[in-house]
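Left out: one protein chain. Kept in place: all the others.
Right after this comes subunit A.
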Amino acid sequence: MIRCEKLSVTIGDDAILHEVSVDIAPGKVTGLVGESGSGKSMTALAIMGLLPRGGTATGRVMLGDEDLLTIPEKRLCDIRGNRIGMIFQEPMTALNPVKTIGDQVAETLFVHGKATRADARRIAAEKLERVGLPPERFPLSRFPHELSGGQRQRVAIAMAIALSPELLIADEPTTALDVTTQAQILDLLKRLVAEEGMSLLLITHDLAVVAGMADHVAVMKDGEIVEAGATEPLFRRMEHPYTKRLFAASSHAPERTPLPGGEPILTARNVVRSYPGERRGLFGRADPVRAVDGVSFTLARGESLGLVGESGCGKSTLTRALLGLDAVQAGEITAFGNRVSPDIPNAMRAGIQVVFQDPYGSFNPRWRVERLVAEPFHLMADPPTDRRARVAEVLKDVGIDPAGMDRYIHEFSGGQRQRIAIARALITKPDLIVLDEAVSALDVSIRAQILDLIAKLQAEHGLSYIFISHDLSVVRAVTDRVMVMQAGRIVETGETQAVFDAPEHPYTRQLLAATPTIPEDWQETHDA
């Protein structure tokens, strides 16, 4: 259907792709996996002729007997959206916020002159229904901001398949979505491929997603395809060491020796966090929204407690309350025997530190690493005077060369930044670190290293963790106990292993069922 032959891409002077050759067979799903920067998305953009400014592609991309790299732009516009459709990772920003969903789907039809405006709207309604947005509930006049992320991704899919293209390119289509939504979108894509006889090029970093979806897989690393073939044999054999490494990293569980249960250091009793309702008119308000609704738990010294749930379930709101950033409306949080509230003394804050998801946004870019890491010192009543020595010590702890303390944060990679964030949390020698999606933005191999680091630090310093994540496999790997949160409530809690092996609450079961996994018997060959 589409054949890339020795496709190379450079942007400016940087070589991004090196002689990538891949065949996308008609009516099949081809998976392209790799870590960030491996060139997956660039391959897709090169096929579409949509490389960023300054990008040039060489080699051949054959669609039928046309080479997409040499045909004029005008002809490419005829092919895009018509014979090749594409959807992207971020459904929140992929749709034009000022146009209705009907207009945006219909546009695909009439820019290609395939329908009059009136017909285009009728067909748009059909296509939206086809992707699971029936017009009774989702009229064409809806705007993107009135839809959830999963619904927006459905609109993007409707736009891409409006003209029944021969090939659909999906670039990380579910990475930004919750696990249950991901399962629905993957189902939809699978169904469309089967029913429309379309080919699908599925780009993802997630091996488990590919395992469940693709007929063929190509594994990319540093702009090259290192291994390719039919999915099941490829997973069973894993000939290339990188494929093996990737696989091992994606299911990596650090070695942990559970610490003997200590005294409770953090307790929540019937905690309620509510927000004022939406404004109705000048003075009226709707009922308050309970984001956290009667949550109780206890965390012991040296324990790792997982908190899982989908976006909007109240995880972040609960975290803010635990950190004493927001006041609670009812119930009580106590840490180290004292009540937690927004006006707790700084010394108490020094005992609880936090690491956030985004290793790029959580540092001041104009400060040197020394100052960044030493910042929590201001919480202490009498900060240590040997600041540089202390910073050097924690940097060594997290595996960063202490000489790096005089550099700026942009000189470090994403994984190194997350190590520095952990160093910043460690410097006050806290008893508890809250890890808020702390490994979610990292590639699997980096994630495995950070998980090891987190486990090592726990053993060395006797730390307690609250590990918040939407990723169930990670929580399973690093926590002793887990709480499952849904709509502001904890619906299930227990020993991590027990909850994952025999979930009791239907929501936990639903979450586990929706999590993509690599079939176990595929893994036997190389485990042996």
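As a working rule, contacts are C-beta pairs under 8 Å (C-beta built on N, C-alpha and C of every residue); 3 or more make two chains touch, one makes a residue touch a chain; residues count from 1.
The criterion applied here is as follows: contacts and distances are computed from a predicted model.
Engineer: Would you mind picking the UniProt name of the chain not drawn here, from "RNA polymerase sigma-70 factor, ECF subfamily", "ABC transporter permease subunit", "SpoVR family protein" or "HprK-related kinase A"?
Structural biologist: Not shown, but named in UniProt as "ABC transporter permease subunit".
Engineer: Out of A:E35, A:E107, A:E370 or A:D431, which touches the unshown chain?
Structural biologist: Missing-chain contact among the listed residues: A:E107.
Engineer: Which of A:T93, A:N270, A:S311 or A:N364 touches the chain that is not shown?
Structural biologist: A:T93
Engineer: Touching the left-out chain: which of A:A160, A:L246, A:V355 or A:L457?
Structural biologist: Result: among the candidates, A:A160 touches the missing chain.
Engineer: Give the residue, chosen from A:G31, A:G59 or A:G85, that touches the chain omitted from the document.
Structural biologist: Answer from the full complex: A:G85 touches the omitted chain.
Engineer: Considering the entire assembly, which residues of subunit A contact the chain that has been omitted?
Structural biologist: Per the touch rule, subunit A residues meeting the hidden chain are 48, 50, 73-74, 77-82, 85-86, 88, 90, 93-99, 107-108, 111-112, 143, 145, 156, 159-160, 279, 281-282.
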